[in-house]
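For this depiction, one protein chain was excluded, whereas all remaining protein chains were kept in their positions.
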Amino acid sequence: MYPTKYHKPDSVDAAITALSGAEDGKFLAGGQTLLATMKQHLAAPSDLVDVRGISDLSGIRMDGDTLVIGAATTHAEVAASADVNSACPGLARLAAGIGDPAVRHMGTIGGSIANNDPAACYPAGLLALNATIVTNSREIAADDFFLGLFTTALEEDEIITSVRVPACAKAAYAKFRQPASLFALVGVCVAQTADGARVAITGAGEDGVFRHEGLEAALSSDWSASAIDGVEVSADGLMSDIHGSAAYRANLIKVMAKRAVAAA
Amino acid sequence: MTKISMNVNGKAVSRDVPDETLLSDYLREHLRLTGTHVGCDTSQCGACVVHVNGRAVKSCSALAASLEGAEVTTIEGIAQNGELHPMQQAFTDHHGLQCGFCTPGMIMTGVDMVNRYKAEGRDLTTDAIRHELEGNICRCTGYHNIVRAVEDAAAKM
Amino acid sequence: MSTGIGARVKRKEDKRFITGKGKYTDDVRSENQAYAAFVRSPHAHAKIKGIDKSAALAMEGVIDVLDGHQLTGDGIGNIICGWAITSKDGSAMNMGAWSALATEKVRYVGDAAAVVIAETQALARIAAEAVEVDYEVLPAVSNAKKALADGAPEIHDNAPGNLIYDWEIGEEAATDAALSEAAHVTEMEITNNRLSPNPMEPRSAVATYDAAEEHYTLYTTSQNPHVARLVLSAFYQVAPEHKLRVIAPDVGGGFGSKIYIYPEEITCLWASMKTNRSVKWTSDRSEAFITDAHGRDHISTAKMGFDADGRITGFKVDTIANFGAYMSLFSSAVPTYLYATLLSGQYDIQNIHCNVRAVYTNTVPVDAYRGAGRPEACYLIERMMETAAREMGKDPSELRRANFVREFPHQTPVIMAYDAGDFDANLDQAREAADVAGFPARKEEAAKRGKLRGLGYSSYIEACGIAPSAAVGSLGAGVGLWESAEVRVNPVGTIEILTGSHSHGQGHETTFAQIVAERFSIPIENVSIVHGDTDKVQFGMGTYGSRSGAVGMSAIVKAMDKVEAKVRKIAAHVLEASEDDIVIEGGEVKVKGTDKAMGWHEVGLSAYTAHNLPPDMEPGLKESAFYDPANFTFPAGAYICEVEVDPETGVTEIVRFTASDDFGTIINPMIVEGQVHGGIAQGIGQAMLEQVVYDDDGQLITGSYMDYTMPRAADLPFYDVHHASTICPNNPLGMKGCGEAGAIGSPPAVINAITDAIGSNTLAMPATPHAVWSALQAAQ
Partner (left out) sequence: MDMTGEYRIAAPRDAVWAALNDVDVLEVCIPGCEEIHQDSPTTMTAKVVQKIGPVKARFDGAIELLNIEAPASYTIKGEGQGGVAGFAKGSADVTLEEDGDETVLRYEARAQVGGKLARLGSRLIDATAKKVATQFFNNFQQHLNDPDPPEDG
C-alpha cells in the first residue's frame, strides 16, 4: 500500500474537518472494498478518515414504523437485529447474504451504499424498500441517491449518518451470485409498499442499480410469481461479461424476481 | 507511524507502525505471528482470518490502526493450557488439512461459525457449514473433510 | 493401534499446521533482509526500447534496480525446457530464448523487464512502478489456433509461425484405414480449458549470499529443491552446485506449479549477490495469476471409429497445445509423452494416431498442472466414448466394457504397456455404489421438481511414477526419474528417513513413517522424515506425477532392505545364531523359536559402539538406495457423477459423486481418500468453474479471485470414494499412486452427466451456469 494517514474522529464535524484538511482524503467505513483497492495500488488516498468512531453513526432503532440504521452498522448487525427482523425481515436476509461471514463482520451499510458498486446488494434493497438516506446535511430518497455506476448524490464531504427504511413485511431479495466474486450477477429485491410494488435490480444494469417498471406494474396488480411470467425483460442496457451475457442476465432478472416474490 | 496497542492472544502488545499497516502485516511482520497467512489480495481466500473482539474478520482487510485497543485472537492463541481447541483437534482427527496453508483461517472461521450458531440457537447442518465457509478457499482437500471436522467440533464445543 | 500399511494413522505433521507453527518460505526472515519487486509488462508483446531507472533509484530506501542486460551480462543463463521433443520431420524443437529478466522483448503480460531491491516490500513495489520502461507495443496473439494462422505475430525469431514442434505418435495410415472402414465414426472438437493452479500459498523466495564463503542459500516454494539446485547451477550458472543450498520448507500446495524454476528465484539469487543483501520476494495472488505456469489449454479434433459390435477400430487425434510465451521446464513433455501415450485409455485399440503441434502465444507459459497431459487424454477419450454411446444408442458403460483391456500386460500402440488392472471391477463397484439402477426413478422424481437429472461416466487410466530413467532418456528427458532415500538408524534406535520426495500436503511424514515403523517394528513416533533441504538430503527428484509412493517409498524400501540385512548380521553375530533365523518383531530382533532377543535399540547401539561386530563389518547403521522403476504404474478407476440442472438458471448441482479407484497397495486410506477428494475437487473446478481467459490482445481478464472461480465448499459435494485394487507388479510395495487420479478422472464424468441431463452435447468446460443455460437455449 502507498503511505496514508489514518484519522479516527469522534464526531461528524471532526470527520469533515479531517477530510477537508486532506490533500486527497477518503472516508473509510468497513474498508472491505477500499482497502482491497488500495492493496492493488489502484487507489492512493492521502488520508483515511474512519467514520466508525462516530457514535451517532452506530445502532439500529425504530422510529415509529421506520427502521433507522446507523451508517456504520455492519452487515452482520443488520442481519441479526431483532428490529430489522421484525420490521423488514427481507432486509435482514439480504444483509445475511452479503459477502461472507468475515466480510459481514466488517462491511457497513453506509460504506456499501456510498460506494454504489453496480453488483452490490444494499442498493437494490434500499431502492426497492423506498428507503431514505440521511446525511449530515440532508435526507435523500433512494430514488434520488443512486445515480449510476459507482455514482451517488453524495457530495465529496458529505457523510451518510443513517438509513431510514419504512417497515415492510412483504419484501425479499433473491441473488444469483457471480460464481467467482460472489457479488450479485443479478440481484432482485421486491417490496410491496404503500405505493405499490417496487422492484430494484442490481448486478445487471450497465449503469448500476435500477428499478424495473414492467415488473413493478405486474406485481402491483398481482403480487404473485406467476404475474411475472408475462413481463418482458429486455437485455438492452444490461451488462455482458465472461460470467453472463446480457440475455442471460435478462433471464435471471425474471427468475430471481419470481423467487423473491415467492420468498417474500 | 502510529503506536498501535492491542491485546493479542491474551497479551498486551504495542508497536509503532505506519498508518497503512494491515492487521495481517501487523501480526506477521511486526509481532512475528506467522500462523496467519495471506493467500490472496482481493479478500476472498480467508487464509488470514483472525478474531477481533470475538468475531471472525479478514486481517488483510482491516487496518491495524483502526483496531487500537482491540482483543485479537489468532491461530496461535486458541489452544488453552497445552490442550488443542476442539476445532484444531477435529481438523487433525478428520484429515481436514493437507498443505496446511489455509488451515489457520479455516479453523478460526470454524470456531466463529460454531460460536455464532450456538449463541443464536441455530442448527449447524453440513449445508450451513458449506455456506459459512464461502469466505475460505482450500485447494487441497476438496472440503469434504473440512466440513466433517467442523461438524465434529461443533458437537464438542 | 496399528500404524502399519493399511492403517488410518492421523498425520504426524498436523500439529504444527493446526497451531500456526508451520514454517513456510514467507515466514523466513533473514538478517539484513531486503525485498524484491518486479517491473512487469502490461503489454502482451512489446519491444523494450529503454529503461529509465532514475526515479526509482532516487527513492530513499531503494537499494538497486537491476535489468535483463545486467543479468545476462553476468552470465546468468536462459531458462530451459528439460525435455527435448523431435518433430516428425526430424527437426529439433524451436525453443526461444527466455531470460529471467527480459532484454529485447517482453512476450506476455507479466513478463519482467527489471527488478527493484528495496528496504521494505511496500517500498519495492512503489519503486517498481517508478521504473519507466519504454515499450514499443507489438501485435499480440493469445489463441493457439490463431497463432498458427498465416500472418500471426511471431513471438520468437527461431520459431517460424510460432510452431515449437509438430510431433506424431502411432500409425497414421493404419488408423485412417480403420476409420474409413468403420461402421460408425464419432467426431468431435474438444477444448481443454486453460487453468491456473492456485496453490493457496503464493510462491516465494528468500535468497541469501554469503560473500565470505561465496555461498548461496535459497528458501523457496518448491516441489523439488534438488532439481531446482541442479538447474540453477548447471543451466543458469547462478552458483556452483556445491555453493548453493536450496531449502523448500513447508510448502503450501503445488499441484505442479511449484516444480519449475521460475525467473523470480533466479533473479533473487543473483540480486542477493549483486546487492550483498538477503533478497526476499513473495508473490501476491494477482502476481501469481500472471507468473505461475498455467495448465492444459488444448484444442483437439478427434475421430473414433467403431465396428458394428461397438468395438473401437481406430482413434485419430489432432491436437494444438498452447505453450504460452516461453517453454517452461516440462512443458514439451505434457502434450506428448504424458498425453498422447495415454490415448488408448482403458480400451484395447489397435490403431491410434495423434499429431500434436505445440505453439507459442503471448500468454503465461503453460506447463504441468495436476494430472499433466493425462486429464487432457482422459477427457478426450471419455467424452468420445460417452458421445459415441449416445450416437449408437448403446449404454455408455456397456460400450466401455465392450472395449476394456482384460489381459495384462497389454501393449498399446502408443508406447505404454499396462501392467495390471481390473477395469470391470472398478466399473462394477462404482455402479453399485452410485446406485445406477435407481437412477431412472431419481430422474423422474427430479423432473417433478422441474430439475434435469443426468448421469455420466468416466473410466480413466493414467501413467504415474514417471520412469524408468533409461526409457525417458531415450524419449528426450533431460534427467533420470528415479528417487533416492537414506535410512539412518540412530544409536538409540530412532530412525531418520532422508528422502528426495517432497511433501507439500501429501502427508509423507506419516505414510513414509508407517512403512518404516512396520518394517522395523518400532513406534511410529520414533521415525522422522527429513526432506526438502539439499544440505540434508543428498539428491532427489521431488514430488510430481503421483510418484512419491511408487518411486519415493520404493527407494526407502530398498534402503531398508540393506539396513535389515546388516541388522540381521549384527543380531546373528551377537546372539550367536544364523542370519536366516533372525526375525524383527515386537520391537525386538529375535532368534526364531528361542527366547534370545535384542531390543531394536540395542542393535542400533551395537552398530555404533562397534565393540562386537562381525569381522570386516563397518560400524554404523545407515544405508541409502536409489530406486529406478521398471515401468510406469497405471492407476485406473471408474467415476460416476450425477447432477441436477436447474433449467431456469443453468445451475448444476452435483448430487452424487462416486469413485472407484485402483491405486494398488494403499498405505494410509485416510490420506489416500484425502488425495482423491482434492483431485476430484480440482477436476470439478475445471469442469464447472475455472477458466483462464485472455482477450485477443493477450490481456488476462481473469486476474484475481473476482473472476477466476475457485471451487468453494458450497460448490462441491461429499465424495463417495471406494477402492478396488490390483497390485502393481513392478515395485516392491505394489503401489500405483493416487495424487492426480481425481483431477484426471472427474472432468469427463461431470460433463457427461451435465450433457446427459440437458440433452445437448455441445457444452465446453467450464460448464458454468451461463454456459449450461446457453446450451439449453440453443437446443430449444
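The chains carry the letters A, B and C, assigned in the order they are written, with residues numbered from 1 in each.
Here is the rule we use: a contact is a pair of C-beta atoms (placed from the backbone, for glycine too) under 8 Å apart; a residue touches a chain by one contact, two chains touch by 3 or more.
Remember, predicted model here, so these are calculated numbers, not experimental data.
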Contacts of the hidden chain among displayed chains: A, C
Residue of C:9, C:667 or C:700 in touch with the missing chain, whole complex considered: C:700
Selected from A:37, A:85 or A:193 as touching the chain missing from the view: A:37
Touch with the omitted chain, as defined above, among A:13, A:144, A:207 or A:222: A:207
Residues of chain A (touch criterion as defined above) contacting the omitted chain: 26, 33-34, 37-38, 40-44, 115-119, 148-150, 178, 181, 206-207, 239-243
Contacts of chain C with the absent chain, listed as residue ranges: 42-44, 109, 129, 286, 289-290, 695, 697, 699-704, 706-707
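Everything below uses one rule, namely that only the chains that are shown with their structure count from here on.
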Pair of chains joined by the greatest number of C-beta pairs in contact: B-C
Chain centre separation in whole Å, for chain C relative to chain A (CA means): 43
Chain C, residues touching no fewer than two other chains: 122, 284, 286, 705-706, 710
Numbers and ranges of chain A residues touching at least 2 other chains: 1-2, 39-40, 181
Of all residues in chain A, those that touch chain B in their complex: 1-6, 8, 28, 31-32, 35-36, 38-40, 48, 50, 52, 76, 80, 99-103, 105-106, 181-182
Contact footprint of chain C on chain B as seen in their complex: 18, 20, 28, 32-42, 44-45, 47, 74-76, 79, 84, 88, 91-93, 95, 97-104, 107, 126, 129-131, 133-134, 136-147
Residues on chain A engaged by chain C in the complex (per definition of touch): 1-2, 39-41, 176, 179-181, 183, 242-245, 248, 251-252, 255
